[in-house]
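The structure appears below as structure tokens.
A protein chain is absent from this complex, but the other protein chains hold their places.
Naming follows writing order (A and B), and every chain is counted from residue 1.
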Amino acid sequence: MSVKSLWEYANPKKFIQTTDRVLPWIAVLAVVSLVVGLIWGFFFTPDDFRQGSTVKIIYLHVPSALMAINAWLMMLVTSLIWIVRRHHVSALAARAAAPVGAVMTVIALATGAIWGQPMWGTWWAWDPRLTSFLILFLFYLGYIALWEAIENDDTAADLTSILCLVGSVFALLSRYAVNFWNQGLHQGASLSLDKEENVADVFWYPLLVCIAGFVLLFIALVFLRTQTEIRARRTRALLARERMG
Amino acid sequence: MGLNVSDLTIARGGIKVLEGVSFTLHAGSAIVLRGPNGIGKTTLLRTVAGLQPPIDGRVEADPDSLVYSGHADGIKATLTVSENLTFWAQVFGEADISNAIKAFQLERLASRPAGALSAGQKRRLGLARLLVTGRPIWVLDEPTVSLDVEAVGMFANAVRAHLARGGAALIATHIDLGLPEAEVLDAGQFRARAAALDDFDEAFL
Partner (left out) sequence: MIALLTRDLRLAMRAGGGFGLGLAFFLIVVTLVPFGVGPQSELLARIAAGILWLGALLSCLLSLDRIFALDWEDGSLDLLATAPLPMEAIVTIKALAHWLTTGLPLILAAPLFALLLSLPEAGYKPLILSLFLGTPALSVIGTFGAALTVGLKRGGLLLSLLVLPLYVPTLIFGAEMARRGVEGLDFTTPLLMLAGITCGTIALLPFASAAVLKVNLR
């Protein structure tokens, strides 16, 4: 088999064939790493000396927060590909990723609230990070609503991808504006490449496994949903063809 | 000056409606586009006017030579007839609206708010707009809807005068305009065949 261009997978049929082959593996891997990571994290790590056992929600909170942002980044990239190269699969992948990203945002917000209650004594505070995530959630809602509202698929793809570009710029602006507006309670980044600032190793390894699990879960869901979108799109095309006679 | 359409394929709502559309419109001539409802006449005219991109093929014309008139006339009900016309004249960089008023006999209506006009009078105002644009190629979609016989005559005269000045017109219509010199183009001959079903690609068919 010769080396293939990435763009070959932009063909809907080719995309479905390929993802059909890899989807079971990714799904199994996602489940395994989530189970391993969560059990390891919940039962085989010590309690934090200050936070007690509440710290263990980190294994859901941090990965979902990461994926909430990464999903938007993925939508930004696929929207750009649609605008530049007009591959339908790319636009449909962006559409497929949006609800997953929105749910990740909700998980991050909910676990954050549950964690915040014992730590800060409040379910919600207008802390910059929390506020930014709430705004991100609003962006997801608007994006999804625009997709749903437009009947013509190509028009919807064009409009939502431009909204995604503009929205990204404004989301970034909001992030800085919110930081300026209120200095918060939230701790700094839990993860960084600089090892000194990281959480301790005992928490770090199971956390990495959980993050891998969330990434794989995200990929599996996006593949599955993109397949669904492609098939729905084809069904509409076939129906329209029939009407035309 | 002229309009050359070659091998054009157009779609409506993602479905191909017409393919292989080719014709040439020369200065001083008119083409009347015919065909049953839903065949894609409006889509073709909008593509020619540059409002939507074709799937395939080319439209060759100076974009600053075309003026499009669709089902709606773009008339503001709260502005008077002459204010409406003056606005469009200014947008197209012209100043004189008296010719247009005269050609469609709008003198007595000139200071009336456009909202108070009847449907046929509004249509006359919409057609008078073509004259104030000063553009040579008219692309008209059903220009005679709601016009009475007399007004259709006014319209035919306006088109004839326009052609005599070296203009051109592409007109989609169902009725006889009284323009025997116009060439007739049947859109039905370009009807797109349904795509083969064996494989599906970017177009999902």
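Rule of thumb we're sticking to: a residue touches a chain if its C-beta (ideal position, glycine included) is under 8 Å from a C-beta of that chain, and two chains touch if they have at least 3 such contacts.
Just so it is clear, the model here is predicted, and its values are computed rather than measured.
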Report summary line: Displayed chains in contact with the omitted chain are A, B
Query raised in the report: Which listed residue (A:80, A:103, A:119 or A:159) would be found touching the missing chain in the intact complex?
Result: A:159
Report summary line: Filtering A:38, A:138 or A:215 for touch with the omitted chain leaves A:138
**Report entry** Per the touch definition above, residue among B:91, B:116, B:161 or B:175 touching the missing chain
**Finding:** B:91
Report task. Sort through B:74, B:153, B:166 or B:188 and give me the one touching the missing partner chain. Result -> B:74
Query raised in the report: Which subunit A residues touch the hidden chain?
Result: 135, 138-139, 141-142, 145-146, 149-150, 155, 158-159, 162-163, 165-167, 170-171, 173-174, 176-178, 180-181
Query raised in the report: Tell me, which residues in subunit B touch the chain that this view leaves out?
Result: 46, 49-53, 64, 66-76, 78-79, 83, 87-88, 90-93, 129, 133
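We take it that only the chains that are shown with their structure count from here on.
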Report summary line: Per the touch rule above, subunit B residues touching subunit A in the complex are 13-15, 17, 194-195, 199-205
Report task. Would you mind writing out the residues of subunit A in touch with subunit B in their complex? Result -> 10-13, 86-88, 152-154, 230, 233-234, 236-238, 240-241, 244-245
